[in-house]
Each structure stands twice: as structure tokens, then as C-alpha cells.
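Here the structure comes first, spelled out in C-alpha cells, and everything after it is commentary.
A single protein chain has been removed from this complex, and every other one stays in its place.
Right after this comes subunit A.
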Amino acid sequence: MSETRVSKLGETIKISYLLFVLFFAFVPLFVMIVVSFKSNEQYLANPWFFDHPSTWKWENWSYAWDMVSGYIANSIFVSVSGTAITLSIVLMSSYAIARYDFPGKNIIFYLVMATMFLPGTVAALVTLFDLLVKLNLVNSLWALVVMAAVGGQVTGVFILRNFIEDIPKELFESAQLDGAGHLQQIWHIILPLSASIISVTCIMDFLHSWNNVILPLLLLRDDALLTIPVGLYRMDGEYVKQYGELMAGFAIASVPLLILFVFSMKLFVKGLSAGAVKG
């Protein structure tokens, strides 16, 4: 009897804690949606809850769409290209490091890993900017693509190398005897067998690229080239602040990530626990 009571109490505490965390995670999102339907006056009068639907300012959303759609397109271009380039390089380098012995293999691997401990973008900002100026990449989305592709390598190689090493080498050898070249081995063996772990790496890279503020803020000058975080940042600072339009813009900017999450949720969760238990 007492055991049941203790476990019920434990359950209650657990659920309360989760609700507490979820509350603080979702309230800002809820308020964002609420405010996106309000004028500045409505917002000042009642910032927390919806007004009567007849008073909702749908035009905030159409205005925001006109504002942010270009930024979203830029962000999608940068994130998708960066992630795709990262993935292809990570796959090939992890495959080479995991499968083959060549002189200097360990040195290369440890050098790549060592960059994990170097100071990030902020610390290297001045030299990085200088380099990108010399490469004539300032005020170009390609600068962000290149930086995304470079930045995603380290963790990607680290995770994938270990994963590929765990795939029995006979699978590759068998494919080799069947006539599969290196790219075919990557395509037919590594990709299907490590789909979940690859998707996690991709999602992480995509999010990192999508949420990057510092570099686009520093490198992009034309308004038409801005990515979503910088675009929203600019909207936030321009003229008289229209909270409804701003929040609608924020909400629209969240949609691509929500779509990404919904479609990749299963793979993502599977990937996070991949390798935890050996099958």
C-alpha cells in the first residue's frame, strides 16, 4: 500500500516537473501567436490572451509574409546547401578514416578533432572576416554556405567514423567483391545502415546554420540577402515597433523548422539512441 502511495507521489512530482518545464517552453510561443493577431493598442491592453476573433489582425500575417518570405528563402538556401555539402564531405571522410589505413590517418583524425577545442566563430571573427574579404565572399550567401559546410565537419566526422567502424567490415568487402566502388559502398551500405545517425547530424547542422546570427550579421549588407535571424533582428529594430507584425514574422520563421521536426522526429529520436544498445 505504502509503496503504491510513494510511486504515485513520485509520478506526480515527475509530471509536475515536466509540466513546469513545458509551461516555460511553450508560454513564449503561445504569446507570440497571441500577439501576432493584435495591433499595438490591443497588445498593450491585453498582452497575454486572445481577443475576440472578430478583432484579429490577419493583415499582420500577410505583411509579415511579405517581409520574411525572402529571408526564409535565403535561410533555406544557406542551410540546405551547407548541410548537403557537409553531409557529402563528412560521409566520404568518415568512410575513408574508418575503413582504410593510410599514412598519417591518425594525425589527420586528431587534427580534425582538435579543432573542436579551438575558440568558436566569435573569437576568430576578425581573422575570419579578413579571410572572407580576401576570398571575395563578403555580402554573398556562399560565404555562409562555406562556413556552414566547414563548421559541421568536426562533430559529423567524430560521430560517423565511430558508427562506420561498428559496421562489420565483411559487408564492405562483400560489396567490393560484388563490384561496388567507394561511392556505391557509401550509397548502398553506409547510408541505409546509418540513416538515423546521419539524419541527427543533418538536423543539428541545419539548425545551427538556420539559427546563425553573428556571421550573416557581419557579412551580409544587402537587405535582399539577409537570412531569417538577421531579418527578424532588423524588423525588430526598424521604425516604430509593430509587435503584431513582428510576432507574425517570428511565427512564420518557425514553420520550416516545425515541418522539419515533424518529418524527421522518428529518425531523430532513433538516432539519438543509436549505438546505446548493440543489436
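One rule holds in what follows: a residue touches a chain if its C-beta (ideal position, glycine included) is under 8 Å from a C-beta of that chain, and two chains touch if they have at least 3 such contacts; residues count from 1.
We take it that contacts and distances are computed from a predicted model.
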- Of the candidate names "Small ribosomal subunit protein bS18", "Heme exporter protein B", "Sugar ABC transporter ATP-binding protein" or "Protein-arginine kinase", which one corresponds to the UniProt protein name of the undepicted chain? "Sugar ABC transporter ATP-binding protein"
- Tell me which residue among A:Ile89, A:Met113 or A:Ala180 touches the hidden chain in the full complex. A:Ala180
- Given A:Ile76, A:Leu193, A:Leu218 or A:Leu260, the correct residue touching the omitted chain is A:Leu193
- Item | Residue numbers in subunit A that touch the chain omitted from display | 168, 170-171, 173-180, 184, 188-189, 192-193
